[in-house]
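Of the protein chains in this complex, all but one are displayed in their positions.
Moving on to subunit A:
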Amino acid sequence: MKAAAFQYERPGDLPQAIALLAREGAKALGGGQSLGPMLNLRLARPALLVGLTHLDPLRSIADLGHAWRIGAAVTHARLEDERLAGAEMLAAVASDIAYRSIRTRGTIGGSLVHADPAADWPLALATLDAVVEIEGPSGRRRCPAETFMQAAFTVDLAADEIVTAVEVPKTTPDAAWSAFKFCRKQGDFAQASAAILLDPDRRAARVFCGALDGPPRPLPGIARRLAEGLALPGDTVERELGRLVPDLDPIALRMHAAAIRRAADRLGRSA
């Protein structure tokens, strides 16, 4: 199918973009790899699309010392290729998103704002304890990635606010991490996913489960077990997951628990 009619604007800078997004029926356009299909299927029918990916402040990657600041319009492919030191999980996650011809256009900020529960960035960025940088008419604010996504396709972002960057804390050399997802075929949306970060020097232990009905869920009990070097039996994972995510049906519970255990299993393993 073909998209319904819409207007397109290419703002010259961020304030212009914010002003355009305040218009009735306006919608921000990132790489368009999720919105494009919805436009063509006429499930999304915005009156106005505001292009953002050409704006320079959104395209840079900066080394802040303790963290990487990654512009919202940075593509998955660029993160796959650049392999930022201290944020190696980003490259691994990026390389497994959809297909290369999607990754060359799709952006980290766009994916985060689109907030498909099965998407990779909401899970990975919550696990890495990233911070979302947001710009709006009343200035700049910051929001933890962990709470930015509120429900399926729903994030903590007003219509005239723009995600400008994500700040990803660097891991220390002793850190262990992994991400795992079940997909029916390579590049398909995940049916269940999990990500783990254990960073002894920062005393950070984070385990998140993704591809749920809503945002990724933290599993601190499992994180603590992993940090303390304890075994992770299947029934422990299922019990903890069932307690924290009570809506899961028995099959989904099994699958998500398996994703967590597979991710844990990969933790200590080298390439």
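Methods note: a contact is a pair of C-beta atoms (placed from the backbone, for glycine too) under 8 Å apart; a residue touches a chain by one contact, two chains touch by 3 or more; residues count from 1.
By our rule, contacts and distances are computed from a predicted model.
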Per UniProt record, name of the chain withheld from view ["2Fe-2S ferredoxin-type domain-containing protein", "cytochrome-c oxidase", "tRNA threonylcarbamoyl adenosine modification protein YeaZ" or "histidine kinase"]: "2Fe-2S ferredoxin-type domain-containing protein"
Omitted-chain contact residue, chosen from A:R59, A:R105, A:R239 or A:R262: A:R105
Per the touch definition above, residue among A:A205, A:V237 or A:A259 touching the missing chain: A:A205
Residue among A:I61, A:L232 or A:L267 that touches the chain left out of view: A:L267
Positions on subunit A contacted by the hidden chain, ascending: 1-8, 10, 22-24, 26-27, 29, 32-33, 35-46, 49, 51, 54, 77, 80, 83, 88-89, 91-92, 94-96, 98-102, 104-105, 114-115, 117-118, 147, 150-154, 156, 159-160, 173-178, 185-187, 189, 198, 200, 202-206, 212-214, 217-218, 220-221, 223-224, 227-229, 243-247, 249, 252, 266-271
